[in-house]
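Okay, handing you the structure first.
Missing here: one protein chain of the complex. Every other protein chain is in place.
Each chain gets a letter, A, B, C and D, in the order it is written, and its residues are counted from 1.
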């Protein structure tokens, strides 16, 4: 019976080792947050996004008008002190609609991100970790990826009918394969690392290894990817609405407002111009956010 | 010989090329481990040396059944690990642990040191809360780290300190057998000495058994009781450390030792220069696998695969010429006789 | 003279086989290529086109059409009674509006230039039917008429002959050199009359984007735009380079109500909806600058126009609406409004939704493409409101308008009163009686609130000032038009 | 190399099968059917049923599927219900335009993107780098259909320089053709220029930081030579991957551009097919686009293998 570790005498060990100077205590989270806040792209992108987010969340309080209040006597009015962004052909205030549109677009974007995040992670993790599943799962992902994403989204949305849920579903399905691939690639790298083998040697279960050790360390590319998914979901939602398979009226979405205005492009350019600019800003913000996260999370390509 | 703790018998590990469709029949498997016999006695340290890719790590992992052997047995206290159910294996795992080479890759960067060392207790549901903290603190004491280290993260520590964290984690379940896979290779010399001393102290205090894998011959020489030399998936020589280093028998061992730079500028060295590179484990030569590079090789070596057989001094050698006496084992000479005393 | 006129249209035709499609977009083109025995004139009355005339037997069951001689198909062959018989037989087999030929018993060639059609029962509207442009009973050469749906070559007797069809791009027609305009006429008259072609070619270019359509006109790439929006028309009107033609009325805007599904199965609920709506708002938002707030179920200038039930039209009174609603079985459930994705239709759904919200009715709008919407709209479940235009029906006249509601076609539950009125209407040849019956029909439409008529809308057709002698009509007729260099 | 090609070719088969299966699944769940496209608002349910039967749509889906596979294997994608012409010829007729548009945009995007990305990478951290990359980011963030609309308003309505849409065949009128392709190409390329520029920059930075670049530098070679001879070819691997992805994306975005600029391409054919339930067109079109996508990726892989000798070993 070997002597117990718990009872082992410390005195016999090399005293040189004990009580070395210890680094300051710092949690990786704080360290990470500090690095993020020092990243210019993240700060600019984050602020842009935050502004839109605040506008969206407090749309009811901030928007000067009700988004769906028709007034056919004030149709297609040019921007003025009263209607900063002008009105559409229902006489609705574009600014108010854009603010509410932000809410729906962000909701859709966020839902797509969740959808993709969950399914992409599950599929990617499963095929990266359980190599038996890899071939079949990845062939399915390949097939989904071989459909041009936007056509896939249009097909799904047109097929199932235009509604917020279907738009989310369509974009979710279209963005999941790539996400799954990214997670898989990352899992493949992490699963070969020695701390994973150490966990196996300690007798940890597959689930524990996968979630606590592998996924926790394979998240960086996913998080970066998700910010870009967010951005492209907003773009794609706008496109679907524009093609007419987006959320039904009177819902204000960026794409919907643009689609509403496209028949009057020349006569009332503000109807299309401003929502387009707002999309540009939101997407720009998200992309910057993603860049910032990537710089901090993936030091390999840090600039 | 004392009681055998763990033993490999005819251990083979081939890595098959992957691919569901289109597996080509002609594609050879990587014969990483190709028939290894190795018995390790309780409380001894067996060194495993050899050049890169010869299969050292694979042997180490097989001993812990972190890899499924292609064939062969691993007997731990008389039970074949390969035949164990997952449940039984989980129990055995507490007796068998491993310390890795890479002080950066072997610790989960997202977990605090306390969580890393406490992970074994969590996995086996041995201790929780304050009790777990107490045990972690003891382990930190044991490897000479301050207790406050528990709430720091791996990235805040130096290589030597990280390696000690890895050792603490491996010791948490109070194992008897520890595979040290290049445990000091990535460390700077000054720190390397700290870890080697620690490992030796622990062995003395806790009665541990080590399989010490390294390509650094002087380190192996320093720490090992017995040394096994591997070449292309096979053990070619196995002997007491002193004997092996003073009087290498196998032509490969001889060449390996003579390639080590001397410890002193005035030390003379008569090199046995080895020609060429190690062949790929995809295409292991016929006959004796060392024959193509061996300067003593004869016809028989190229056709007949020599088995590891016992010669004098309790050493085993896999060489036809040594076995039949046509290649005499040199007298016990010090390879660097001119070194400063 | 000569030259090519390019017309910008919204979308391409599903088919150029006139028998199998009744889409407006197809009609615009097919009526240039094919002709019918009788056709509608400027006032939508049936007048001879390929026929010289018709004689009706005394029992009103046999119609003998005398064909014009020397009418050439685009393939050079002369048209004879065999072609006519074959074409009508084809239509009876695969025509997309079988109601038009439902009364026919037999069709036979009496002589090379005479065709006799025998009816099963007397039908007051038979000539209206045979001349309908809805899915016209176009006369094809007999060998083409032997082919299946969509398998024909596009050969007719019309003033233009088919050149090419590039789907999603354009259809090109060219002047049919051997065309002999109907000598019975001096000038163009609706879809009949003297069809004299003064240009060489006409191309229908399909440009879905409204802005791009206008841009094409302004850049000179097209000379005629089939339809523009109100604001655009207003702008172009100020520019002397363009002529904006108001085609008003062009169609009804109708909100269909599903009588087979709660809560729109309840007449009080339906009346509540009608009472809540402000038709000026509805029409002005969807068809700004080109609409009529008119509740009649025929166009205002029609001889059948009357004011029965109109006191219930365009009330725009929320109190009254709430009163109706409280009498109804409506319990606050969500009501489904389906519409295709044509902007004005979506606009109407949106306006109705906002309006009904004021009286506490929750409306859920489902926008889909036309196929999906019409699939749902012709079933008894899944919808309460459905809005779209009624174009060809009012053009054809009260009979056709009624037929849409006969047997519960549109409202999903037959209305015996309407069925009775229609039956009597089709059977009588007495004009005064027909007018009286139609008045009853209109009254019933309001009393039972079978469907809601929102108003009439029109089209702005815009031509470049180079296009001379263009007279707007339901379809942009390219005969009689010249192009200034 | 031939082995490699063969292996890659065979690996496409299961993907194709899955894609065709999925396009059938789409049709099973699709509500509505093609009859409606022929019909007018006041048609009756009887009219619909009649037409359905006539078009052969009343057969069970499995029968339709079996028939379809039978034909596809002989190269026949069936007849379009609406257009009444073989699907294959409908697609082939429109393919050149879509491919041309996508190719022009790809050339523009790759040319401009690689140049900009390389430029920025070699001037990393300077204002030039930052402004080029900001532009790239802007390009990446712009909604393409919106940009198309703006371009029409500015260049065709306000300035009247370029046509607002419509396709002019090259042989009819080369100048008109060139003019008609300018706005669609730009609209299509802008997003991808940004994408490629960013990708190139990061690939170049990756390569620049690698040991062999330092080796090249230690040889005393000139900076430009090192970038062009050692840097770019190695950076081509990720760029090529992106190009393969982009080529697929371009085929998708071409749909939008075809819609905005009224161009008769495959994308609009398929959208039209979806909207009018022309099943053979949807299936055939999707299958065809997938094949093209897979072909492009095959070409990318082969390019990979030509550029990087290590790939062939895999």
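Odds and ends about this structure:
To be clear about the criterion, a contact is a pair of C-beta atoms (placed from the backbone, for glycine too) under 8 Å apart; a residue touches a chain by one contact, two chains touch by 3 or more.
Assume contacts and distances are computed from a predicted model.
For the chain that does not appear here, its UniProt entry gives the protein name "ABC transporter ATP-binding protein", which is one of "ABC transporter ATP-binding protein", "Pyruvate ferredoxin oxidoreductase beta subunit", "Multicomponent Na+:H+ antiporter subunit A" or "Cytochrome c oxidase subunit 2".
Per the touch definition above, the residue from B:86, B:265 or B:325 contacting the chain not shown is B:265. Screening B:176, B:192 or B:316 for touch with the missing chain picks out B:192. From the options B:3, B:68, B:277 or B:299, the residue with contact to the unseen chain in the full assembly is B:277. In the full complex, chain B touches the hidden chain at residues 51-52, 158-161, 188-194, 196-197, 200, 215, 217-219, 221-223, 242, 245, 255-267, 269, 271, 273-274, 277-278, 334-336, 339-340. Touching residues on chain D toward the chain that is not drawn are 124-125, 209-212, 214-222, 225, 229-230, 233-234, 307-310, 313.
Heads up, the rule we're going with is that only the chains that are shown with their structure count from here on.
Counting C-beta pairs in contact across A-D and across C-D gives the higher total for C-D.
Centres computed as Cα averages put chain C at a distance of 39 Å from chain D. Inter-chain spacing, taken between the CA centroids of chain A and chain C, is 48 Å. Each of the following residues of chain A touches two or more other chains: 158, 161, 262, 265-266. For chain B, the set of residues that touch two or more other chains is empty.
Interface of chain D with chain C (complex): residues 31-48, 50-51, 54-55, 82-84, 90, 93-94, 149, 152-153, 156-157, 160, 163-167, 258-265, 268-269, 272, 274-277. Residues of chain A touching chain B in their complex: 2-6, 8-10, 12-14, 16-20, 22-28, 135, 193-195, 197-205, 208, 213, 216-217.
The part of chain B that touches chain A in the complex is made up of residues 20, 61, 64, 66, 89-90, 93-94, 96-98, 100-102, 105-110, 119-120, 123-124, 135, 138-139, 141-146, 148-149, 151-153, 155-157, 161, 164, 166, 169-174, 176, 194, 197-198, 201, 204-208.
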